[in-house]
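A single protein chain has been omitted from the complex, and every remaining protein chain is retained in its original position.
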Amino acid sequence: MAVTAPPRPNDSPAPPSRGLGTGPRPPGILTDHIFRWVALASGLLVLAILALIAYTTIDNAWPWFRHEGLGIFADNWDPAKGEFGAGAMIYGTFLVGVIALVISVPVSIGIALFVNEIAHENLRKPIIYVVDLLAAIPSVVYGLWALAVLTKPLADIYQSISDATSGIPIIGDLTANPSKSGLGYMTAGIIVAIMITPIITSLTREVFATTPPSLKEAAYGMGATRWEMIRGSVFPHSRGGLVSAVMIGLGRAIGETIAVALLIGSSQHISENIFGPGDTLAAIIANQFGEAVGIQRAALIGMGVVLLVLTVGVGILARGIVSRYDRRSGAVA
Amino acid sequence: MLRSLARRGALVLAAFALPAFLLGNAATATTASQAKLASATIDGDGSTFQLGFNQVMIEGFKQQQRAVTVNYQGNGSGTGRTDFVNGVVDFAGTDAAYKSTDPQPSKPFLYFPTVVAPITVSYNVEGVKLNLSADTTAKIFSGAINTWDDAAIKADNPKAKKLPSTSITVVHRSDSSGTTANFTSFLTKAAPSSWTLGSGSTVSWPEGTQGATGNSGVAKLVKDTDGAVGYVDFSDAKASDLSYASIKNAAGKFVKPSLPAAAAAAQGAPANADLTYDPINSDGAAAYPITSPTWIIVYQDQSDAAKGNAIKGFLNYVYGEGQTLAPSVDYAGLPNGLLKKAKAQVKKITVRAS
Partner (left out) sequence: MTAVASHLTPLPKSRARKVKNFVATAVIGLAFVVALVPLVFLVVYVVQQGSKVISWEFLTEDLPFVDRLPGGGMNPAVVGTLLITGAASLMAIPLGVLGGIYLNEYGGRSPLARFIRFLSEVMTGVPSIVMGLFIYTLVVLNTKEKTGFAGALALACLMLPIVIRTTDQMLALVPSELREGSFALGSRKVRTIRTVVLPSAAAGIVSGALLAVARAAGETAPLLFTIGIVREANTDLFAGQNTALSVQIFTNATSPFSVQQDRAWGAALTLIVIVFVTTIAARLVTAFFARRQTA
């Protein structure tokens, strides 16, 4: 929209008819300052909310910490007798997380390698789209589906494995007493594995994609097969990112609530039967919240705090590992 | 196959509910109908034991008072009592009274008993009708008995054909439950030597047992798991087509869970002044020993006129048509003496004219 300059009284040359010096006056320095503070306030909102979360949860959980002291880690969840040890839930959270990682990480790496190195160019985008869509499926739908479709067949599989391994010293103990309903650590672990695979896959894929092509070509140039190239160039380069992706997956697995609540079997004991029922921090909160007795409610909120600390801890660990690998390999952090 | 069975069961239930409902409506015409209430919404929370009954009540009440909406969420008796104390709901459903160790409501409140029903010991074992004594039940649920062909179970069922050697999977509630409180109260009273896990809304169940949320969750888990056993309210057990055991009562007879047996248990239980009472392990030859009471709790002083009148109207409906409709969803109405006292107690609710 051309704006013609007003006629100039003296004979200095007319300024260009568009651009600088014409048009509505741009926002001044005041607007800049105001906007800066508004943006800063929004950023600080995160700080405020987290601080508030930390404060309200710890405040509400305090009676539990005071009541139990270090006993919060004991394996004795018995509200009727006034004992509120969360040991079984912490154990269950880690067990489910480890099972999920053991299943999910190799599969995710496989998908990432497939997409990056093996699949045809045209297949890549569709596969990535599909994986992202599957990451969007809500946890509750996974739980519903698993309840309807997975639990019965899994119960039979557990029984078969248990029968087959009954004599073997250590493994036999792990597989004894399988859950007849199919609910338990292993089932929850399998579902969580399915749920965290998309995110570990996409993170791993991005990490693999940063491998410099020169590194790959060098390997091929030396006569490597594709698998040798992957082992020699892609994996060493991606170590830090891989560990970080695994840690992020672990963080997601730890916090998984609804699907686990539906599948874990709700038994608050530390048990070596990985096919048997158990409980996790997130699941017990979802199932038992609203307890009338003050300390039990404090205990559940307190377990939320423990869960938060664990998740943050894993996150910090992930970043620490990444920066250590980055520093070692000389890449820019 | 189970699904079509359940569907048929649901249709049968509907078939029963419909004529009972119509009959109930016919009865309305003869009893004094209440004045039209002002528009209000009242929210309630709590016991899943009374959920089936409450839903039918809410539907029937809505037909009578179109301007009033009642919402009831089944989160467990413990949650109901807590939400009531915190003022987050207008009324709560609970199968157990406040314990002295619980946070108490700060204002005066009233217990309104609504219905009684059996808590069944439901099981998933093909082709057996079980009798269970309190002792055996306690041993099963505490893990002392592991298989269905155990000697103790055989002793209770001398005439039963071969019992399978399937292992027993105990199913209990994972949420805070009045049903758990009443069931464990029975075990503590009737089998004190075999049941050592205490009594309460949550109990430390032994290792290897499974938890489910709500009465319906337990029913589903028992139904889906071979060899499972669990405690489920009568209404959910019947609607899910579960088999349930006859339990030995205080008089030494094995009584099948049924509404008359529950009513007999309620008859034999004296009521306190605040209308709490305990029909568990009640005397009487025909009484079913694991009969659960259940209450709606309400604040005595209602500051919101529309809500207060709505609550009173709802309670009056429960004590009127509600008592007739109860059996259609497998709950027993209150014994006459208790019903009279409950109706009188509704008048104690004071509504602030605003």
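Should a chain be cited, it is by its letter among A and B, assigned in written order, with residues numbered from 1 in that chain.
Going forward, a contact is a pair of C-beta atoms (placed from the backbone, for glycine too) under 8 Å apart; a residue touches a chain by one contact, two chains touch by 3 or more.
Owing to the predicted nature of the structure, the values given are computational and were not obtained by experimental measurement.
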Neighbouring displayed chains - absent chain, whole complex: A, B
Residue among A:P79, A:G97, A:G255 or A:G276 touching the omitted chain: A:G255
Among A:V102, A:A148, A:I171 or A:A209, residue touching the chain not depicted: A:A148
Subunit A residues that touch the omitted chain in the full complex: 20, 26-29, 31-32, 35-36, 38-40, 42-47, 49-50, 52-53, 56-57, 60, 106-111, 113-115, 118, 129-130, 132-134, 136-145, 147-149, 194, 197, 201, 223, 225-228, 230, 251, 254-258, 262, 282, 285-286, 289-290, 300-301, 304, 307-308, 311-312, 314-315, 319
Hidden partner interface residues of subunit B, rising order: 3, 6-7, 10-11, 13-14, 17, 41, 43, 45, 51-52, 55-56, 58-59, 62, 69, 71-73, 86-88, 212-214, 216-217, 219-220, 223, 236, 239-240, 329
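The rule is simple: only the chains that are shown with their structure count from here on.
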Contacting residues of subunit A [partner subunit B, same complex]: 76-81, 83, 151-152, 155, 177, 179-181, 183, 261, 265-269, 271, 273, 276-277, 279, 284, 287-294, 296-297
Subunit A-facing residues of subunit B, complex: 75-76, 78-79, 81-83, 85, 98-99, 101-103, 167, 169, 171, 174-176, 197-213, 221, 224-228
